[in-house]
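This structure is in structure tokens; I'll ask about it shortly.
A protein chain is absent from this complex, but the other protein chains hold their places.
As written, the chains take the letters A and B, and residue 1 is the first residue of each chain.
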Amino acid sequence: MTIKPVLLWSDALILLLLATVAVLVWLARKNDTFRAPWRQIMRSRMGAVTALILSVYVGIGLLDSLHYVERLPGEPGQAAQYSGEVLSALDALLTPLRVKVEKTYSAPLATHLYAKETITGPDGVEYRDFPPLKYPGTHLFGTDKVGQDVLYLSLKSIRTGLLIGSLTTLIMLPFALTLGIAAGYFGGRIDDAIQYLYTTLNSIPGVLLIAAAVLVVQVQIETHADLFETAAARSDVRLLALCAILGVTGWTGLARLLRAEALKLRELEFVQAARAFGVTDARILLRHLLPNVMHLVLITVVIDFSGLVLAEAVLSYVGVGVDPGMISFGNMINGARLELAREPVVWWQLAAAFVFMFVLVLAANLFADQVRDALDPKSRGRA
Amino acid sequence: MLNYLLRRVLYAIPILLGVNLLTFALFFMVNTPDDMARIHLGAKHVTADAITRWKSEHGYDKPLFFNAEATGVEKATDTLFVEKSLKLFVLDFGAADDGRDIAREIGQRMWPSLAIALPTFIVGLLAYLSFALLLVFFRGTALDTGGVILCVALMSISGLFYVIGGQYLMGKLWHWFPISGYQPGLDAWKFMVMPVLVSLIGGIGDSSRFYRALFIEEIGKDYVRTARAKGLSDLRVLFKHVLGNAMIPILTGVVVVIPRLFMGSLIIESFFGIPGLGSYTIDAIQAQDFAIVRSMVFLGSLLYIIGLVLTDISYTWADPRVRLE
Partner (left out) sequence: MSKLVVANLRVEIQAGARLLKPVDGVSFEIGTNECVALLGESGCGKSLTALALMRLLPDGGRVAAGSVHLADENLFAFTEAQMGEVRGGRLAMIFQEPQSSLNPVMTVAEQIDEALAAHRGLSGLAAAEEAVRLLEAVGLGREKLDAYPFQLSGGQRQRALIAMMLAGDPEVLIADEPTTALDVTVQAKILKLLKELRQQRGMGLLLITHDLDVVSDMADRVAVMYAGQIVEWASRAALYSTPLHPYTQKLFAVLPRLDRRGERLDSLPGRVPGPDSVFIGCRFADRCPAVFERCRVETPAFHEATAGHWSRCHLAEADQTLSSTVRNAHRITQIGADGAPYAVSLSPVLEVRDLAVHFPIRKGLLKRTVGHVKAVDGVSFQVAAGETLALVGESGCGKTTLARAILRLIEPTAGQVSLLGEPLANLRGEALRRKRAEMQIVFQDPFSSLNPRMKVGEILAEGMAALSLLPVSARPARILDLLNQVGLPEDAVGRYPHEFSGGQRQRIAIARALAVEPKLLILDEPTSALDVSVQAQILNLLADLQKKHGLAYLFITHNLSVVSYLAHRVAVMRGGKIVESGMAETLLTRPQTPYTQLLLDSAPGKKALLPVE
């Protein structure tokens, strides 16, 4: 079967992010002040275990970011026709899970469907019973309302969560870095203006600001529906828009931190010494301030990451998260919570989302603690 | 003090103006009233006539900033910006898409919101501080380590699970409280207990860990060593000295949210069916009622700025070094 690779916008950004990180690591590979804290993290048991868990998640997310469409079987000589369904390398690996679709709910590892149906027996007599599954005993976490494997859905949700965490950070960083450091270093009018900007943004209740922006984006997407070839492309743009909104509204916290740090640093004697040489402001910012706040940036980024994964679920619940058609933890929880009212309870969808999310966020939180301890020795033992 | 308050009020105006311009740009310029009408009419009913009618019914049939057709001052005032945005400054919120008066709705719905948010805030603050003090008192022991691990685990669970789990256990399985709903008057407590409890448990990990970190930082300071060198007991050092000084960073985070308690919590109110401002907002978002969303954004900003002023005033009480002028 022939395939054609598809590069969604988010895939491109992930590759860009990956390349940037790789280049930075390569540049800093011999720098001992850079390496020492990471060596310390990896030597601690907690650091190594959480890093391993996170890299498994990241691996799944990356596999799920290699997208393609399959060529539809057609007459030879005819122009190639491609399926409208965008698949990923992860889908290909998980084909057994993906295609084993049941009719509706079934409990984990069950052999029969969740609900009774009228079945016509071999003898032609109709009776009501639990019909047997097409693939009994293969659904580790059961199946959902339309019979999709819940384990498959959980694994697919990982990419969404990671994307929100990392792309939001990517978008937020330039704002936080330039505005925060500039406010602290230059002071005066520039500081006033930047403080005004972030007080204004901060004053708007977070969810409302995000909701307002997402609503606007949603209207734009709906009125320009013709721009998107596939459903995947549409939900991808909506996801990016969400990240952009979270990023543009979320830089204030880090900027404030950086402003305070820059205020301290600019009075330090090595900055004064540079000024006594007549070193330009741009160079002082780049050589003296930026490297000395990078540890704060890194710490904030890893701490914020888990918060963003959690935020996705809440925003999707409110209706301003990712596209309702996209597989994500938020949409999984949202789709499943009403089913708790059923008898017997349909719990497995929630359980799967809970386990996969909890492990990811817990690992991220514990890893963040290790990073903070390694990069900011003052904080050791504090939390 | 009066001088300070006056300056803060003056400073609040450009911020609120900025908020208004931002929301106005989002709702009227990126999105046009035409887009809004199209969404509300639904794809089937979109005709040029229907759009014009919808716009005039809802007062969106005016130019954005400058009305060339009007006369005199009205050229500048009979515009969408003045009608829809600047009027918020005098708390004139206008009507929702369903025609109801937003200001009246807010007046009614803030009480249920407050009934949930206020007890959550007060009990939560006391509980989190006590738990953090307990951990700090036993710092370095297994109790402390266990407590911190518990906090990290609790804060790694999505808030949605606390709500869902609480409703399932306390409502469905154990039948302690009604799963959702609200009724004013004496019976209100039945509906209040579960949302309050769920919010409390949901917040314990994050807050306690934060407060513990603040306390640990204070404990490392020189004046604590002095207090211990005076022969004071650990408990007195903790409550009198450490807590007293940690109040300053604690107040920074706590006081600013007090005015916003009126606005309730989106998630809690929507899950538990509390007819407060939180569920009002979330319904408006889901119905894409921009008039309500705009009003709530403005109200939220206003309350935030009041919160900032209250924070500054609270510093004068906690920190003798702060004098407002």
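Some observations on this one:
Just so it is clear, a contact is a pair of C-beta atoms (placed from the backbone, for glycine too) under 8 Å apart; a residue touches a chain by one contact, two chains touch by 3 or more.
Not measured: the values here are computed from a predicted model.
Here one chain is not drawn; of B:227, B:293 or B:308, the residue touching it is B:227. In the full complex, chain A makes contact with the omitted chain through residues 32-33, 268-270, 272-280, 283, 287-288, 291-292, 381.
Not every partner is drawn; the one left out touches chain B at residues 3, 6-7, 139-140, 221-223, 225-233, 236, 240-241, 244-245, 247-248, 318-321, 325.
The rule we apply is simple: only the chains that are shown with their structure count from here on.
Taking the mean of the C-alpha atoms as each chain's centre, chain A and chain B sit 25 Å apart. Those residues of chain A lying in contact with chain B across their complex are 196, 199-200, 202-205, 207-209, 211-213, 215-216, 219-220, 222-223, 306, 310, 313-314, 317-320, 329, 333, 337, 340-341, 345, 350, 354, 357-358, 361-362, 365-366, 369, 381-383. Residues 14-16, 18-19, 22-23, 26-27, 30-31, 35-36, 38-39, 148, 152-153, 155-161, 164, 167-168, 172, 209-210, 212-213, 216-217, 260, 263, 266-267, 270, 281-282, 285-286, 288, 290, 293-294, 296-297, 300-301, 304-305, 308 of chain B are the ones touching chain A in the complex.
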